[in-house]
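Only one structure is covered here, and it is reproduced in the block below.
One protein chain omitted, others in place.
Now for chain A:
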Amino acid sequence: MKMSVRLAGLEFASPVLAASGTWEFGLRFADVSNQLGGIVTKGITLEPRAGNPPPRIAECPGGIINSVGLENPGLATFVGHFLPRIGRLRCRVIVNVAGSRPGEYAELVERLAHPRVDAFELNVSCPNVREGGTAFGASPAAVERITRLCRRRTKKPLIVKLTANFVDPAETARAAEAGGADAVTVLNTLFGLALGPEGRPFLGGRTGGVSGPCLKPFALYCVDRVAPAIGIPVVACGGVMNGADAADFLSAGARLVQVGSASLADPQAPGRVARELATFCRARRLRDWDDLVGRTRREN
């Protein structure tokens, strides 16, 4: 079976991508990036962002809680310094963008009209910033507006990355579709709080976002809920550690799947997930992705 898969008119060599914020710009382990369908960059904002004070990470059973706070070098440094090198990767490049006002998203996608940027992931779901972030992602109206503003400024595929923090992602997914999105990513991190021994917040950003294997059952539930609610593809994200996890998300209806926190434990993880998924498909003699994608609902 061919491992390549199409989404929004783009061919991806594998359905497995590296998620945003856990793979920097794909360059530190470029050999692994080249084994994937694509990489999603760390979230980029118009101006550089310092992010939150340390500590920025805590653990919980089966996962982590981060409060990085969207630290990034800003658009100018990204375009001038990183993009030329990212351009040499032999995989799809999806740039994750974040704004504190709807217009900022539109400006970002317009100014990133670079031939090596294959698509955008609109991050309307970062739990670690005060303006924008989850506040946009919790409002179907804001999601639709941001997507529509971006749609007017770029022809490249738009993937809207959703949250489930105090909102039904099926509703915001429909809003993204109405605004002209080509796909949605389900899910960003869930709100979380880690306390230190004295009962005070442990993380420098006070609260954080939960990710890792402990997020998988909920992320899977959300994919199963969102996929039938919309007519555009779903990109799954949340707790993928191995090929079987990736296969679960495709079964639940996702077309692509991202590997996030697993890369912190092992930078080979995204490549390994891609290989294990290929082995999974061969062992079951699948003919194409349609045999796998969405079978959870078909078989019930």
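As a convention for this text, a residue touches a chain if its C-beta (ideal position, glycine included) is under 8 Å from a C-beta of that chain, and two chains touch if they have at least 3 such contacts; residues count from 1.
Quick note on the criterion: contacts and distances are computed from a predicted model.
Asks: Select, from "Dihydroorotate dehydrogenase electron transfer subunit", "Zinc/manganese transport system permease protein", "ABC transporter ATP-binding protein" or "Nitrate reductase subunit beta", the UniProt-recorded name of the complex's unshown chain.
Replies: "Dihydroorotate dehydrogenase electron transfer subunit"
Asks: Take the complete complex as the reference. Which residues in chain A touch the chain that isn't displayed?
Replies: Considering the whole complex, chain A reaches the absent chain at 21-24, 28-29, 42, 50-51, 53-57, 59, 61-64, 66, 68, 71, 212-213, 241, 261-268.
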